[in-house]
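The complex is shown incomplete by one protein chain, all other protein chains being positioned as in the whole.
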Amino acid sequence: MARPRRAAEGGEIPEAEAIRRAQGGDAEAFEQLYRQHSRRVYSVVLRMVGNPAEAEDLTQEAFLQLFRKIHTFRGDAAFSTWLHRLAVNVVLMRLRKKALPVTSLDEPADAEDESSGPKRDVGAADPLIEGSVDRVHLERAVAELPPGYRMVFLLHDVQGYEHNEIARIMDCSIGNSKSQLHKARTRLREILKDFERDRARQQRLEDSEKAEP
Amino acid sequence: MKAPLKPLPAGWTLGLSIALVAATAQAAPGTTAGAAPAVATDLAAPAVAPHRLDKRFTVDGRAMVTVRNAQGAVTVKSWERSDVEIIATRSSDAVEVDAVQNGNRIEVVTHVLKQGVSPADMQANYEIHVPEETEMEIKNDSGFVSVAQVYADISVDTVLSKVELSDVSGVLTVHTVDGAFTCTRCVGRIEFSSTSGGARFIQPTSRSLHAQTFSGELYYDGTFAPNGTYRLTTASGAIEVVLSEKDSVKLTAHSRTGNVENQVTLKPDSHLPSLFGGRKENSLVGTTGTGLARLELTSFSGKILIRKRD
Partner (left out) sequence: MIRCDEFDVYAPAWLEGERTPEAAGHLQSCTRCSAKLADLALIVSASASLPELDPPERVWTSLRAQLEAEGLLREQKGWLDRVRELFPARPRTAFATAMISALAVVLLVGPQSPVADKTEGNPWNLSRVSETLASEEADASRNFHLRDPAVEASYQQNLAMVDNLIGECQRKVNEDPDDEMAREYLVSAYQQKADLLNALSERDAMGD
């Protein structure tokens, strides 16, 4: 189940009614739908493109497309799923224009696996991520994920969409969504450990500089 | 929800302009004194030539063009300019062609002005040039719709029109009642639905293609992207897909009472008992290559043919 949206404020009408009124051009209904969904859309878009100005532009573009097409919404999917699908398309088109390698979901399943990292001794314990995962480091690590992994991770682990919903949003199979998510989490783990090693190395350097006469 | 027909926009249309001019014109020299100027009924067009409208709109950013037409040809092609150009011709003064700009949205509408108009008199044809990233939404009940080289979402809704999309890219949604659809070198998500119209997909590049019709025929000859989903569904219409052993496809084909004929070697090569009960000859499940794409062919009584690519 996706993260619950902001609780309905006083004066808000049920979403189905807001959609119906928006289909008739009701400005208040438009605004309600925007207020209810813009935070989730913007959050995903910002974490995908990394640039606030661009994220604002793409969020506006996604909602513009939504409202231009709202008369075609037939209620055969959840409205938020439909909206996120539009937003994902807008983001992917922008990333493609930048000639970035996009959507590892297009690539064969083994294109980006963890075997590219250093091998570890079978049976030896890997050091745990120390204690807890720092939010700042986690955001940085997410930003380093390949776009395809990042999108699935954001939709599932951050926004709480189920795999069947992600399959509809991203036009992939449920199995594919699950495997990409696992790869995303595994990659995040590696990135976070790299941060720890860098931090530890930096600390040792500072300590040795202090120790020098 | 369809927008209601708009009232005549004041002072814009050529027909109305001519009416105003005609109504206030002096009688030309040499005319019979007392003869009324030619007014009212036959304003819009000269007696012999069809009316033509040529209008350009400057747009900024990603534009959208909507077209509402009852009968005729709607042809859309992109160009390198940042303008939208609408060239409209109509066959009689029983209809009026109208194009209005609202921000980045251009709305093109054919108004039928009289009751009891014959189909021939209702005809209006549009030739439209757009920047390549212009969204298109076209409703054209009968005639012909063609869109080429446009790279944005396209939706076409028709009853009888023949629809052709070529070299386009985006989310492509086509709905007909009886019109046939040809999709050539289209890229993106493709959705087709019809009651009795058929569709031909030629060299598409898509990760998501859903085509359904009741009695029309479906034909697919193209690539299959890894993790793509391709669903072709009919009730009684035939389905034909061209497949090669080099494609990477997991195939499920089932027709409740029609035959499933396969020319491609599949792993495992099997006619399984029907997934929904019935004869073995009606079902087929198998894989080519590593089976990364899903191809699902379903019919109630139509024939399904999986043809081997030459």
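Note that the chains are named A and B in the order they appear, and that numbering of residues resets to 1 at the start of each chain.
Throughout what follows, contacts are C-beta pairs under 8 Å (C-beta built on N, C-alpha and C of every residue); 3 or more make two chains touch, one makes a residue touch a chain.
It should be emphasised that the depicted structure is a prediction, and the values quoted were computed from it without experimental measurement.
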**OP:** Based on the whole complex, identify which of B:Asp83, B:Glu127, B:Asp178 or B:Glu296 touches the chain you can't see.
**Re:** B:Asp178
Subject >> Selected residue (touches chain absent from view) among B:Ser78, B:Ser91 or B:Asn104 >> reply: B:Asn104
**OP:** Name every residue on chain A in touch with the hidden partner chain.
**Re:** 3, 21, 24-28, 30-31, 34-35, 38-40, 42-43, 46, 55-56, 59-60, 63-64, 67-68, 120, 122-129, 132-133, 135, 138-139, 142, 153, 157-160, 178-179, 181-182, 185-186, 188-189, 192
Original post:
Touching the missing chain, which residues of chain B?
Top reply: 2, 4-5, 64, 70-71, 102-105, 107, 112, 117, 119, 122, 141-142, 159-160, 177-178, 195-196, 214-215, 235-236, 254, 256, 276-277, 300-301
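Keep this in mind: only the chains that are shown with their structure count from here on.
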Original post:
Approximately how many whole Å separate the CA-defined centres of chain A and chain B?
Top reply: 34
Original post:
chain A touches which residues of chain B in the complex?
Top reply: 1-2, 62, 64, 105, 135, 153, 155, 171, 173, 189, 207-208, 225-227, 229, 290, 292, 294
Original post:
Once bound in the complex, which stretches of chain A touch chain B?
Top reply: 23-24, 61, 65, 68-69, 71-72, 89, 105-109, 171-173, 176
